[in-house]
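Here the complex is missing a single protein chain, while all its other protein chains stay put.
Let's turn to subunit A:
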Amino acid sequence: MKCLLIASESAEVLFYWTDPEFELNIQEQYGASQEEGEKPPAFEDCINTLFAPIIISCSTMVDRLGDSYTSFSTENNHTYVLHQFEECLYIAVNGDREEGEEDLKRKIYVMKKMIEVLFGMVTLSSTLIRKELRPQDTEQRTNLWKYLQNLLETYSRLQEQDQSFLVEAVERLIHPTLCEQCIEFLERRLVQQINSSVERAGEEVLHAFILVHTKLLAFYSSRNASTLTSSDLLALIVMVQNMYPSNINLEDTAPEVGALRVKEEEYHTLDASEDVENTSAPDIFYTPEPSPTNRDSGTDRDSMAEDSLQTLEAPPPDPSNPSRVFLEVTLKEGCYPMMPHSMYCLPLWPGITLVLLTKLPNSNLAMSVYVFLEAFAKLEKRLSEGLEGSAARGQTSIQDLRNKLDKFIRALGTLDIQVGVMYESTDSFSSYCLLSVPSLVPWCRTMKSQLCGVYRQCFITENTVGGGNPQRLSPSLQDRALTMVQEKLMDWKDFLLVKSKRNITMVSYPEFPGLIHFIYVDRTAGQMIAPSLNITDRATSELGKGPLAHFIKGKVWGLVNTSRIYLQKGYSTVTLRDGDYFFCYFLWFENETGYKLEVKDLPILPNDSAPIGMLAWDYYRKLLRYYSKSHQGEVVKCYELLTVHLGVIPTEYILQHCSQLARKLWEPSRIPLL
């Protein structure tokens, strides 16, 4: 019984996702209060009615007590987790004991991350994001919610099955030669060719990578691109998995198991064409469609969001249309979150995907918007703090800001973007200036939401001039790129598919008797190494099949959650004797040459802090920043190691194994990412 709900402060449902049991439960409850013979109301209304008291109480508590609910748990172990982001309240529910409070909190944060990736800075304006998440058009709303629901389900599936999503770090295919070849190919052939083509419509490929299921084969970033953060990369993998899901159970077919015995080098010549049958048509996914600005005469002119309200039916999605994603960009000038990119997912074969991330021609606009947004946020903060002393200085900076804004608006005007309201606002600014300082605060807010509106108009609705084709690399260019990579990897295809299932195995670690499983994570690079845990009935791993493998998997998942609880409270080393098993967890810092750095106490986080991980909220990045303060001028690397041993092994040997293992694993992590 699971559910995730996003509601506005006025108890309006902005998004919901439920599993069938929860839906049934809600309907039964609602049905009980319903008179007989009446038509059952829409599910959305049921869920709204039932949750409304909680939502309203939540805002009452915030208003009157300055405190808000974070979780409820009931005697039959149902768990409710609540979290408020700006004006959106997220509620996650679990009634089947499969997820704990931390899992639900993580789910909420991941949902928020996905919404940020999809809507960018629009999320900064609560009015706009409310309209964006809940389009008035029912069909559009259904499509959007369906897409988000699928995305959430995909994430949950990955989190349950995939170790890389368990620890939230990217897993790479361990095959250095092939990896290097692919990177070279992506750099010299693919990206160069696309970026020099005339059909690229002004876009520029910044990053290109090849995914085999969820594992990364090769990643190339062009020289002038900023690095892609682990958080964004993981979010993109979720999106790719959502488009081209790899069903683990289906693909574990017999030939693959047999193939293990074949030497890797020979393997790629074998035929494993059965897999191709699993080709599933890509799921219908949501792509923000270009919309001609269609102004209803009745709509409120002041609201920019209404301007482009789509009333036309969305055309069927074209696979060659990119997804608009908003990713963090770090340039010399600074860090810009949520910069627009286009993501092209080109399926090479089922399970293997080429992903291209391009920069939009007008992405400078997004930077300007962000700069202004920040300036207004700062101004607002200063004003509302009411620092009288800085009033004079504030006056000049306001004037300065105003001049810059004027220029920006003029520039926007040339781009034929609706800026009428902004003009009005800036005009009224002069009169505001004469008034007292507090009256400027609401003006700051208006300006901010209008900036978000401009941003939305530019990057979400894609208001293309002249109405022609949407902004994208031409389909023929995409096709050519696809064929090129297909040709290159043709011989490796089957090998890669097997390799992704048997990336590394425990068999290759005979020097550690009693070691059952481990996970090694390089948090600086956001990468992990772990023996494959295959739990499907058909696949036999060293753990055997079925129940035992499931049991070990459960233990590993549990250990990761436990280690996070302790890490949150500042404990970097944990050893546990649990039944017949012995678990170890270590987190430590090294410099670039592998020399251990001196220990320092980790920060203790409050109970309601964001979940520890890299996908939704990069805890480790903050940790590294915190640690680097005392190690300036040195590259600080952060590592984690989790091991599961048999309990009968003496503790001394177990700990020796851990240190040897850490040393041994240090090497493979040197494979260049870029």
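Definition applied: contacts are C-beta pairs under 8 Å (C-beta built on N, C-alpha and C of every residue); 3 or more make two chains touch, one makes a residue touch a chain; residues count from 1.
Operating definition for what follows: contacts and distances are computed from a predicted model.
Candidate names were "N-alpha-acetyltransferase 20", "Centromere protein L", "HPS4 biogenesis of lysosomal organelles complex 3 subunit 2" or "Prefoldin subunit 4", and the UniProt protein name of the unshown chain is "HPS4 biogenesis of lysosomal organelles complex 3 subunit 2".
Only one residue in the set A:T138, A:N364, A:S476 or A:T573 touches the chain that does not appear here, and it is A:T573.
Here the missing chain is touched by one residue of A:Y69, A:F85, A:Y509 or A:W557, and it is A:Y69. Of the listed residues A:T142, A:Q192, A:S384 or A:T651, the one in contact with the hidden chain in the full complex is A:T651.
Per the touch definition above, the residue from A:I237, A:L440, A:C584 or A:I612 contacting the chain not shown is A:C584. The missing chain lies against subunit A, touching residues 29, 50-51, 53-54, 57, 60-61, 64-65, 67-76, 78, 80, 93, 95, 562, 565-566, 569-579, 584, 586, 588-589, 596, 599-602, 606-608, 641, 651-652, 655-656, 658-659, 661-662.
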